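One structure is given below, encoded as structure tokens.
Removed from the display is one protein chain of the complex; every other protein chain stays in position.
By written order: A and B. Residues from 1 in each chain.
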Amino acid sequence: MTDAGFVIAAYGVIVGGLALYTLNLWRRLRAVGRDDRAP
Amino acid sequence: MSALRAEARVALAIARKDALAELRGRHATVSTLFFAAVVLLLFGFALGPDAARLAAAAPGLLWLAVMFAGILAVNRLHLLETDDGALEQLALYPVARRAIYAGKALAGFGAMLLLGLLVLGAVGVLFAVDIAAAWPPLLATVILGALGVAAVGTFYAGVTVRLRAREVMLPLLMLPVLAPLLLGAVKATSAALAGDPFGELAAWLQLMVAFDVVMIVAGLATYGFLLDD
Partner (left out) sequence: MKTRVLGATALLAVAAATFVALAVVPADLNQGDAQRIMYPHVASAWLAYLSFGVTALGGIAWLWKRDLRYDAVALAGAEIGVMFTAFAIWGGMMWGRPVWGVFWQWEDPRLTTTALLLALYVGYLLLRRLTDDPERRATRAAIVGVVAAVDIPIVHFSVEWWRGLHQTATIASPDRVLDPAAPMAFVGTLLGMLGAFTLAWAYLMIRRYQLARAELAREERARVELLAAAR
């Protein structure tokens, strides 16, 4: 793997990971908000 | 000042109670020692048979065996309490929580010291290292290491005593915290056995002392909160 490969792997996981975690947080927040409205 | 002496007396009483219980239930102590021996044997199979390689690895193997067996030892000292609800009763007494931690850690230290010395002897025999020549620094290392493992182990045994999945959580919590003590103990042992060629023995012993002091203080300060449940 060239240097560029490692750079992409690094940024991909880190920035991608931040994005995934954010989406996951939003999903969890929606789920717990839904419970409030359940009968 | 007399309040402190009262605490110390309580701590010693608890330590003596635990030690006596250990000595009476001798089979548990013996099993722990045998476990350490088995670990050393497996190390021999895993890393041997080259004697030079084993001798070079001996300090690491010594302390790994002590720490793995130490998990069993501190776990058992706390089980003594849960079996008859003694821990809850102890918490009711108007005694400083610190004294309870100090007593248990002291009993743990006794167990770990015995374990450490016996494992040291076994390592000397099994991996052909000359422990007699460097016995003063080796003794200091074993004492400091036993103290650190007891301080940390007693603390985490208290945390996990009524936890689900206790068997895996105790080592999982305890071992990472012990990493710097392990490093210091292994480097000190290694330096002692080699005759301290680089003059680094003192530095590693100081690291172990610093670790022990910090962990004992942390344990004294926080263990009591566990008893508030």
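Some observations on this one:
In this section, a residue touches a chain if its C-beta (ideal position, glycine included) is under 8 Å from a C-beta of that chain, and two chains touch if they have at least 3 such contacts.
Please read these numbers as outputs of a predicted model, since none were measured by experiment.
Taking the complete complex into account, the chain left out of view touches A, B.
If you put the missing chain back, the residues of chain B touching it would be 152, 155-156, 159, 163-165, 169, 172-173, 176-177, 179-180, 183-184, 187, 198, 200, 203-204, 207, 210-211, 214-215, 218-219, 221-223, 225-226, 228-229.
Residues 1, 3-4, 6-7, 9-11, 13-15, 17-18, 21-22, 25-26, 28-29, 32-33, 35 of chain A touch the missing chain (whole complex, contact as defined above).
One rule holds for everything that comes next: only the chains that are shown with their structure count from here on.
Rounded to a whole number, the gap between the C-alpha centres of chain A and chain B is 41 angstrom.
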